[in-house]
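One chain of protein is taken out of this complex; the other chains stay put.
Letters are used for the chains, namely A, B and C, taken in the order the chains are written, and counting of residues starts over at 1 for each.
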Amino acid sequence: MFIVMQPAATAAQIQAVCDRVTALGLRTHAISGDLRTAIAITGNPGVIEPTALEEMPGVAEVLVVTKPYKLVSREMKPDTTVIRFPGYAATIGGRDLAIMAGPCGIESREQAMEAAAAVSAAGAHFFRGGAFKPRTSPYSFQGMGLEALKILAEVRERFGMLIITEAVDEHSLELVDEYADMIQLGARNMQNFALLRRAGKARKPVLLKRGLSATLEELLMAAEYIMSEGNYNVALCERGIRTFTDHTRNTLDLSIVPAVQRLSHLPILADPSHGTGKRNKVTPLARASVAVGADGLIIEVHPRPEEALSDGMQSLYPQQFTDLMDEVRQLAPIVGRTVLPALVPAARPEPAMAQAPGR
Amino acid sequence: MFIVMQPAATAAQIQAVCDRVTALGLRTHAISGDLRTAIAITGNPGVIEPTALEEMPGVAEVLVVTKPYKLVSREMKPDTTVIRFPGYAATIGGRDLAIMAGPCGIESREQAMEAAAAVSAAGAHFFRGGAFKPRTSPYSFQGMGLEALKILAEVRERFGMLIITEAVDEHSLELVDEYADMIQLGARNMQNFALLRRAGKARKPVLLKRGLSATLEELLMAAEYIMSEGNYNVALCERGIRTFTDHTRNTLDLSIVPAVQRLSHLPILADPSHGTGKRNKVTPLARASVAVGADGLIIEVHPRPEEALSDGMQSLYPQQFTDLMDEVRQLAPIVGRTVLPALVPAARPEPAMAQAPGR
Amino acid sequence: MFIVMQPAATAAQIQAVCDRVTALGLRTHAISGDLRTAIAITGNPGVIEPTALEEMPGVAEVLVVTKPYKLVSREMKPDTTVIRFPGYAATIGGRDLAIMAGPCGIESREQAMEAAAAVSAAGAHFFRGGAFKPRTSPYSFQGMGLEALKILAEVRERFGMLIITEAVDEHSLELVDEYADMIQLGARNMQNFALLRRAGKARKPVLLKRGLSATLEELLMAAEYIMSEGNYNVALCERGIRTFTDHTRNTLDLSIVPAVQRLSHLPILADPSHGTGKRNKVTPLARASVAVGADGLIIEVHPRPEEALSDGMQSLYPQQFTDLMDEVRQLAPIVGRTVLPALVPAARPEPAMAQAPGR
Partner (left out) sequence: MFIVMQPAATAAQIQAVCDRVTALGLRTHAISGDLRTAIAITGNPGVIEPTALEEMPGVAEVLVVTKPYKLVSREMKPDTTVIRFPGYAATIGGRDLAIMAGPCGIESREQAMEAAAAVSAAGAHFFRGGAFKPRTSPYSFQGMGLEALKILAEVRERFGMLIITEAVDEHSLELVDEYADMIQLGARNMQNFALLRRAGKARKPVLLKRGLSATLEELLMAAEYIMSEGNYNVALCERGIRTFTDHTRNTLDLSIVPAVQRLSHLPILADPSHGTGKRNKVTPLARASVAVGADGLIIEVHPRPEEALSDGMQSLYPQQFTDLMDEVRQLAPIVGRTVLPALVPAARPEPAMAQAPGR
């Protein structure tokens, strides 16, 4: 921490700042420049409320240096975390890209199976689908709850895909921890600290989505909450931030991928479906996400998007997802990645797939 | 809802759109312009996923008209809601401005009593102070919990102020509902829908703070969640949004005050402490909040801000709050408001107040 | 400037950084903490490209302390600048609030005179009206140019108001400098550095509007451009920034008013017309602007807003402006301000005023 004094600060004011800091058990180092004096502080600055000094007479500015994250930090753990799922080949954070796909919400057993057959055939290794839906309106479809979790469990059995689905409160988190393979925490809950702590006690890995207005530091600190409770299997996910733009629902901030990779050992995926909110932009941004170096993708695919009960307009048609996977396989080696082959389900159904309308 | 077709849309494409809409039980009205055709839809458009039609061939744009809020709407209830507290003169949403003040967090019985004595003497009728603190870092002070609630109850008894404090999850909400007079839901939980629903079942009124990136519609829909469960005593609070600026911690968006008042019957307060994050900007923005027409203020005041365990830099010194209240009393009549006189506590202590340093 | 080294930085890396800095003629002060070393730099850091050091091996972060502004700085000139206009009582930055009002654009001699009569009677001392309009579309009304300037000059003669109007390029700036009393530079040109330099050579004071995405520092540096060419009569103007919100056209960031007043001696006005873009929010935000401490207001008033060729929806009806001025006169003393009495024109015409529709 550095305290920069005003040019007109008196010696007494400088001394007063130093006295307060040393009273907290820290050391001060005053450096006199041509124009002003700065005071460097060493020791454990965590005991100071960072800005408590800013209003002392003569103080111009307080600069905080030490970042507050510990467990998430690459300084702490240089090797990238690889999340593994016992009994499955798929990983997150390793050489293989993690591809997650499925509908926004589970709407029926038929819809889920049809979607699962499609994304599995195209090459997804994780099946996504909401059982508990956080919706802006209390009158919108809120998800099928436990019934959806049972359908998801059936998808796993039938198609061999790992299941990821969102938990929205303590109750649903317990159920998701029981039924699914990975717990998704949504953007709106990124700073629901009670839920983060609870996820930190879960047995299953957590996919933590970036909040709509979360800084990089806030995202990492949210992961720190989970890890501080003992669950080290955390993957992050960029899903678009809120900006002034109006040509997409959110602005997919792909620069956070290399930024996270520099500061943290946690893997980071991208969600171009929520990140754009528009079907015709999902594929280009999915390609960009792989090219920027993301550890995986999470994509909404619906057998008949125009009938979806939620987020239909951003869901790919199955054929579009299949085409995207072809492109992903071509892109992967350029960024030093591989893509596991498509799964062969125990007994794959052959539902009639809907076709995307011409561009 | 209006569907705007592309200039090159064919008659068959227009018909296909109309057919899909009428199949949902709605009526269509095609209007041919010089350049293109538009289709107006009447009936209950809630049955359509607003954007499901946007990707049909020939469709250029879908415009949604009907707003999704019901219970919060001024169309539904023309008179502004006035929240009353049995046995107390203070109200929220009526002619009297609601003034809430106190420290960010309750740190000790002494600190709470000292702060309460100060803000009570200056004219606050609600005492604020966090028992459960949502903090960005898991390693920061998280609040004294139940112990703080008991201290707050003692403040009420001793000073006659109503108590408002934040709930961060179901457990704390139950306790706050029991000990306090008003439940505060913080910005980071504005779309914690499980918590909103739970607050909708509470007995006490709710102060709902705007999320850092929440639109007006999202704020109103969050209130709708609470009201849809039966709790109609909801007040909103503007506390700053996240923008690109760096001279304040957040940008206090005062224009939302008249915007809410036009669309909704719910009262709306302003929080210039969080809205600016800087002590020297709290008083000017508090004045602006009253002038813009807010129904009240919530202000952080700490007996010794430089020793605060959280948010010290945005807390007013007691004397600064006293001065602010003088200004508020002068401003109120210009916007057609009144300010209740300061309370006379049962037995007011006379602690030595800390003084604000010279500007 | 401070350079913070990574915890794992070697002594050689630290030395290399110090060597590079001292080679530039600066002094270094290495401070070893428990975890890492920081290097404070004294001397004139302007010779270093602030971030050139950030990529050196072992460097974690570079913190810049010294602000780049000089002439705009309150450290340089402690007293607030008061802009005076020879022969007129009105000032900007003094005890009197500067009230500027008039239509967005000058559309005809009749419209201008009618608007001038109205705002003059209500108490404005500056008449605003665009002769050169920067419009988003090349096909929109671009202003009447020189003809409008002549009409404005006639307004000055007839009503005794000072004239302020926008310049958009070198040519129009020369004309505005000749015909008007104050040169307005618009938000879209805030970083048109060629135009800023040209305004720095003008004889008339300049009103510099904040850009839609300008930080406080960028706003001050834009003023620095003007002042560095010798024109010290600069007033700033907050007119709304671009954020994610959609209930107003822009977000009026009133917190910049005290922020400017702390750092700079330049006066700052507020423009709630562009700052909200909605007529029904102009009056509340104008009140808030006075309450926050702005040095004046600039307000769009049109005799018949619904017929305006530009920005009609944010223009007040004359009666609304008259009512606003009554409120401003009541607010002014609370913030230590005065309002000059309304001017008595040489020969005031009595046009039939349009009435605002009921709320």
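Going forward, a contact is a pair of C-beta atoms (placed from the backbone, for glycine too) under 8 Å apart; a residue touches a chain by one contact, two chains touch by 3 or more.
Bear in mind the structure is a predicted one, so any value in this text is a computation, not a measurement.
Screening B:Lys133, B:Lys204, B:Arg242 or B:Arg337 against the full complex identifies B:Arg242 as the residue touching the chain left out.
Think of the hidden chain as still there; on chain A it touches residues 213, 215-217, 241, 243-248, 251-259, 262, 275-276, 280-281, 284-285, 287-293, 327, 330-331, 334-335. For chain B, the residues in touch with the chain missing from this view are 2, 4, 6-8, 29, 31-35, 38, 40, 42-44, 61, 63, 65-66, 75, 242-244. Residue positions on chain C in contact with the hidden chain: 20, 46, 49, 51-57, 68, 70, 134-139, 168-172, 188-189, 191-195, 197, 211-213, 217-218, 221, 224-225, 228, 242, 279-280, 305-310, 312-313, 357-358, in rising order.
Simple rule for what comes next: only the chains that are shown with their structure count from here on.
Remark: chain B and chain C have CA centroids separated by 30 Å (rounded to whole angstrom).
Centroids of chain A and chain B (each the mean of its C-alpha atoms) stand 27 Å apart. For chain A, residues that reach two or more other chains under the stated contact definition are 242.
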